[in-house]
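Note that one protein chain of the assembly has been removed; the remaining protein chains are unaltered in position.
Now for subunit A:
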Amino acid sequence: MGRKLDPTNTVKRGPGRKSRKQKGAETELAKFITDGDYQMFLKTHNNWISIDEHWEEEEEEEEQTKQTKKGAKDQGKKSAKLGIKEVEEEEDDDDDEMVDDYGALLPIERAAKKEKKKKETMAQESDDDDDDDDEEEDEDGGDKEKKSDADSDEEDTVQANMDEMDAFRLPDAEECEKESIIPLDLKTIYQRIKDNVDVLCNFSTKREVGKERSEYISLLKKDLCTYYSYNNFLIEKLMDLFPLSELVDFLEANEIQRPVTIRTNTLKTRRRDLAQALINRGVNLDPLGKWSKVGLVIYDSSVPVGATPEYLSGQYMLQGASSFLPVMALSPQEGELVLDMSSAPGGKTTYIAQLMRNTGMIVANDANADRLKSVVGNVHRLGVTNTVICNYDGRQFPKVMSGFDRVLLDAPCSGTGVIAKDPAVKTSKDEADIQRSAHLQKELILSAIDSVNAESSSGGYLVYCTCSIMVEENEWVVDYALKKRNVKLVPIGLDFGKEGFTRFKERRFHPTLRLTRRFYPHSHNMDGFFVAKFKKFSNVVPTATAGKEKDITDAPEATAVTGSPEEKPSKSDKKKKTVPGKAGDLKGKPQANGTAAKKTANIKKKGKRDSPAGPKKAKIAKMDGETVQEAEAKKPAVKTADDTKASKAEKKEGSRFEKKQGKNRKATTKANGRMGKNKFRKLKNMLRKKGGE
């Protein structure tokens, strides 16, 4: 054969007569190939050997494969096993060039077979239901065993399906009843799942006429729940998150454990030396990946990995690969002040300490006193000396201490990413649990943000991470934080992982959510994880509603409406509406800002006290009418009052200050000693009356 024929990529046929005449190499080849000759082709790949030589061998193989099939457990993988078996047999021929995983068919041969099959099935009329059984039974028969290639199997069934009504038929009411009495065995369910997914992926071509997509999906859900032992709620959530093909991979990945990984403690040893010492003890290990310089993955070990003298002397720590990620994203520098809000059992805290080389200070906090014992143990064992361990509720933390350079929040979550570690999650989680977790996480993230010091010279970062894959606990919480505080998302510094969602079902998140990362067990071979890195750019806390004039608490917390409209929660409050307009105005008049700065400074001196500002504002609000002008007049009044309340922190902020100045631009009327329009009108009236009297 001269040119490389790859029938899998279909070249469009041209318009001319000749293209119609020539059907393609596979059809030509199909004329030569008979099933009997098939074994020959399997082995002889590139070399053409005479048919007679291999005839006897072929017969032998037929018998062998028949026997092996009976032993095969998983029907779905039967053909794969077949393929492997045959590859093993063919290894006698020492054909290294058979590259295919499952065996020995060249693409051209596969296509040729397809053609043949097509012709055969055209003639046949077999029952839908039987077709499934047919596949299984036929494999015991003479013909199908030649299908050594799993792919070819699927392709043939595809062809068969296309030609009849779809091979996968939804069970009708009777069958459902039967199933409830006598449940199907797992093999059948698994096969049904596979077929169902297959149909759903090519729905238009493979559907059963008259059956709706929702019926297929509900059957799939039921089967998945039974086969993988999940509750309905979780399966539905997972179906929303993953496309169907990935869903099965994800569920499969949750059935097996992730590999055991350890982290070298660079305060006491080097990875090279540790690896050597462990190998000497009989541990089979490898570096974790090029993304980590301290990770090692353990394949197997003759000694317990958690009890070696190296472990006890603190040279390494057992830690999941996904737990490396948030600390790498945080990248604490030497001499910084770092807070780990949810630190138990202490793996991330100690990693932070080793990255900081025991300089600076770390505060390791956890709300659970029992779990803190493990933090103490790990901190001492690994030789960390710069840590203070405390037992606060994370939500109270800003009151205890704030002004950290970096904060890590590994929030307590529903644990849907670590199902492999804790299978109880499959059945125990429901809507209320997720909502509860999400609520707690939102509170925690706000406290965490408030603990960060935006003015920090080297930091001002917060890393938020969870071991969950639910959007409610991940993207939604991050989006909430973006709305409520002066933070922005920054790249996390890891080049792998799937991007976070910017939209999900009916929700729309901030576009920078792209910078967050999701990790999955089936694609990254680590626990399901979510990491987001924030940078706080202002210590000022924006108010929820500008309309409410609450008591102002501490100096750092200033009620200042931020300039950028995105960060404000959209309310129907009139004031809110005008402010964006104002922000627009401001940008056009920077010079006024400069002058306004001085004026507002004056005003600040005048109206220092908070309390008079409150009722004063209320008074002003009462006096003013309901016109837009009033609103504007109100605005400057409010703004100046705001300014008086605002702390020096505001002055220090660069760009923020300018915007505020811009907002206070309208206050220049007051600053100039002029009064607002309404006041003027009132004064005029008064004077007129007086003049009249």
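Methods note: contacts are C-beta pairs under 8 Å (C-beta built on N, C-alpha and C of every residue); 3 or more make two chains touch, one makes a residue touch a chain; residues count from 1.
As a working rule, contacts and distances are computed from a predicted model.
*Asks:* Considering only the chain that is not displayed, what protein name does its UniProt record carry among "F-box LRR-repeat 14", "Cell cycle checkpoint control protein", "Peptidase S24/S26A/S26B/S26C" or "60S ribosome subunit biogenesis protein NIP7 homolog"?
*Replies:* Of the names offered in "F-box LRR-repeat 14", "Cell cycle checkpoint control protein", "Peptidase S24/S26A/S26B/S26C" or "60S ribosome subunit biogenesis protein NIP7 homolog", the absent chain's UniProt record gives "60S ribosome subunit biogenesis protein NIP7 homolog".
*Asks:* Pick from A:Pro183, A:Pro309 or A:Gly493: which residue touches the chain that isn't shown?
*Replies:* A:Pro309
*Asks:* Per the definition of touch given earlier, which of A:Leu372, A:Val463 or A:Leu515 contacts the omitted chain?
*Replies:* Residue touching the chain left out of view: A:Leu372.
*Asks:* Out of A:Arg381, A:Lys429, A:Arg485 or A:Lys533, which is the one that touches the chain we can't see?
*Replies:* If we include the chain that is not displayed, A:Arg381 is the one touching it.
*Asks:* In the full complex, which bits of subunit A touch the chain not displayed? Write them out.
*Replies:* Considering the whole complex, subunit A reaches the absent chain at 277, 306-307, 309-310, 312-315, 337, 361, 363, 369, 372-377, 379-381, 383, 385-392, 400-401.
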